[in-house]
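Below you'll find the structure, written out as structure tokens, and then a few comments.
Partial complex: the chains shown occupy the same locations as in the complete assembly.
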Amino acid sequence: MEKHRENCIVLAAGEGKRMFSGSSKVLCEVTHKPMLLWVIDAAKSAGIDDICVVVSDADVKKTAADCHIVFQNERLGTGHAVMCAIEFLKERKTEDTLILYGDVPFIDKETIRESLRLHRNTEASATIISAVLDNPEGYGRIIRKSGEISAIVEQADADDASATIKEINSGAGWFSTEALIETLGMIRNDNNQGEYYLTDAVSILLRTGKKVSVFQASSSDVTLGANSPLDLLNLNDIASERAILKHLLNGVRFINRSGVIIGPDVEIAPGAEILPGSIIYGKTTIGRGSVIGPNSIIRNSVIGENSVINASQIYESRIGNYVNTGPFVQIRPDCKIDDLVKIGDFVEIKNSSIGKGTSIAHLTYIGDSEVGRYCNFGCGTVTVNFDGEKKDRTIIKDYAFIGCNTNIIPPVTIGEAAYTAAGSTVTKDIPDGALAIDRGEMTIKEGWGRKKLASYINKKDSVND
Amino acid sequence: MEKHRENCIVLAAGEGKRMFSGSSKVLCEVTHKPMLLWVIDAAKSAGIDDICVVVSDADVKKTAADCHIVFQNERLGTGHAVMCAIEFLKERKTEDTLILYGDVPFIDKETIRESLRLHRNTEASATIISAVLDNPEGYGRIIRKSGEISAIVEQADADDASATIKEINSGAGWFSTEALIETLGMIRNDNNQGEYYLTDAVSILLRTGKKVSVFQASSSDVTLGANSPLDLLNLNDIASERAILKHLLNGVRFINRSGVIIGPDVEIAPGAEILPGSIIYGKTTIGRGSVIGPNSIIRNSVIGENSVINASQIYESRIGNYVNTGPFVQIRPDCKIDDLVKIGDFVEIKNSSIGKGTSIAHLTYIGDSEVGRYCNFGCGTVTVNFDGEKKDRTIIKDYAFIGCNTNIIPPVTIGEAAYTAAGSTVTKDIPDGALAIDRGEMTIKEGWGRKKLASYINKKDSVND
């Protein structure tokens, strides 16, 4: 492993109880991204990719799969959590270590980089990231003398004077790795809760005359965490509002913000338009001139230019340019839809590729298929990809014309420019340019319907089922 | 009938004209519950279940079906409305009578109970429920002398001093039943409108030296009524905001409040999540870990734990645990969906039971059916439950596998582990473990499609229909 000058410990062992969540609190999502990943990605974006996550839960371990993981099996305070990572610290021997919290998602690259710069410039043993809050109630206050920090006073210990101080300790910050290792061994749990607090490390440094710097964050948002569903909604509201403003200023058009949720890893080209109720998240890219919504969901997908996604849901797929989708379409994972494809209403596509210019107008399911260019699917077409045992693939070549209510039972290949008659069930390959037809003769029984008419009219009231 | 110590008269004879509603104003809805039922349920929740509703409209009578109903055929004022209930009062001979208004929905249990306690403790002949409004314009003001009420001054009669008083008469309140009966006979209609006002009953009591108490409600919301669509929207906004806050504090997660409407009789377990655009109302229960929305409607239904209802509408049905529904599904009344069922896109189910673990993945209609456990429905399956005359039931037993685009024509039973071939029409019972197939041989006509290709390409522009 390459030698890093700095590394990062993310404390992520909190329980989900107060969030009423089955899993850990740090997995609760802000604009559909787990808070922990906001924090890890902030560290990475600041150039710190040697990250140790302190967890107490297998799901969290899985989420942070590309980080170093240590388990904190007992929850004995923030100091104890960092102690769990002591081997990580000793092995690395970096100059400096950043401490972050997995449930404080808005920490950002600038705050991390600028606080590191201050930390280095002041040759500090520790650099606290502070923030100024209108309502500092509950937080540890930064006590300053002649501008320098002299102490951190917790809420419980605050006298009238310190209670009025609005600059608070976010808990996050930098330590000289050497000083951190040394000081961790000196923290005691002789307090009411019997816990080890990381703040005590700072107090010890101050007491022993080491240099402690304070970096005041430009926005108090970087200290916001979530301890309740109400807090989590607040974080989501802030993140949504920020995301919309960011994209607006970048040239994306919105006509109504209601219900719009855009994740932090979404890229939208200037000149795209997002209609209300659209939820766009994961690693998603949307091209210039495309119109998303209303009420579309797009997750981990690429949408090309000048495409329309109307009231549809798209997951883990690639959509080309000038593709018209919806209303009421679902594109399930692993689809590749080429340019100029038209997907009309009540269509589901799954794990398939659709060639350029193909039309799938209505009431159709295409699964596990490779479809060529300029094909036309009649209404009600079904690829019968599951026979109760296994899933086979359907191949449909260019210019094929699939009649309405056709069942296609794979493994099967429909040849180039082949036709299937409406209502057919295709069970074997169709040669290029052939017509497949599977249909009896239509029989007419005269007068049959007339007899039923009287009773039908009588029942008209219940017809609407 | 059991003897009650108190009863309640709800004035509900207002017209819907100003609401531009076809029916009475009291039937206008706040978060999808008629205002009248908010009022009746508040009285019931306070332990008062002997309720007389004064109506002028058969629809209102129907809505208040479990209450005593009297008709007010002419609208001659609030005093006249109460007079219409005079037989109800005389029969009951309760100690005290609560007067409420059917278009003032936010009256609550606490206000009713606490005002009754004051009424009893002060041995009052009447106890007015008052509220303090920032803008009291239009309401009758409570005039106090040495803290006690001395008069109610209507807006029209208010001098400069009384016009500034912000404590107003909500109109609702308690009367000693005996005093009410006696005083009602003394109200006169010698005013400009020629109407009988209930407020005059209070004035008569004050004039004749009877004790009148005033209970000041803790929130002015309890006096809010609706006289216009704008008022009604305001009531809806207040009710929505309150409902979301109540559920948030109870541990329900929301990531965006846009378009979320939750009725007052909805119960949601902590740890459920409600996505934007979800409308949940009637007697509905949602279990822990379930995710509702975006844009789902759920009415009078039970949703179990850890189920997903994505962009779907569910009416009067029961959904089990770990059920995955949507997007774009409608569950119509009288369905029972067991645990672990998967209902994919473009599926409608009506008046049917679906057994545990069954999969109905796409483009399927199931009506009037009993479906067993671990069945699999191919895409495009239809239960042909209506033949123009009557509706018959379909029985599908455990582990049945229904091929794509199968028509099932009841009355019919598909046996356990039976199969139907894709494209079949099932008209008679299928034995357990059998395969039913109804399909001709597929015929191939070589070259047929090739001939059509040229013209097809020429028409490609119009293909997207």
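The letters A and B name the chains in turn, as written, and every chain counts its residues from 1.
Note that in this section a contact is a pair of C-beta atoms (placed from the backbone, for glycine too) under 8 Å apart; a residue touches a chain by one contact, two chains touch by 3 or more.
Treat the numbers as computed from the prediction; the structure is a model and nothing was measured.
Chemist: Count every copy of the one sequence in the whole complex, not only the 2 placed here.
Modeler: My count for the entire complex in this file is 3 copies.
FYI, only the chains that are shown with their structure count from here on.
Chemist: Take the average of all CA coordinates in subunit A, do the same for subunit B, and state the distance between these two points in whole angstrom.
Modeler: Centres of subunit A and subunit B (C-alpha means) sit 35 Å apart.
Chemist: Contact residues on subunit A for subunit B in the complex?
Modeler: The touching residues are 19-22, 28-29, 31-32, 228-230, 232-233, 236-237, 240, 258-259, 261, 276-277, 279, 295, 297, 313, 324, 328, 330, 342, 344, 346, 348, 357, 359, 361, 363-365, 374, 376, 380, 382, 384, 386, 388, 399-401, 405, 407, 409, 415, 417-419, 423-428, 430-440, 452, 455-456, 459, 462-463, 465.
Chemist: Going by the contact rule set out above, which residues of subunit B touch subunit A in the complex?
Modeler: 248-249, 251-259, 270-271, 275-277, 288-289, 294-295, 310-311, 327-328, 344-346, 350, 362-363, 367, 376, 378-380, 385-386, 388-391, 401, 403-405, 419, 421-423, 439-453, 456-457, 460, 463-465
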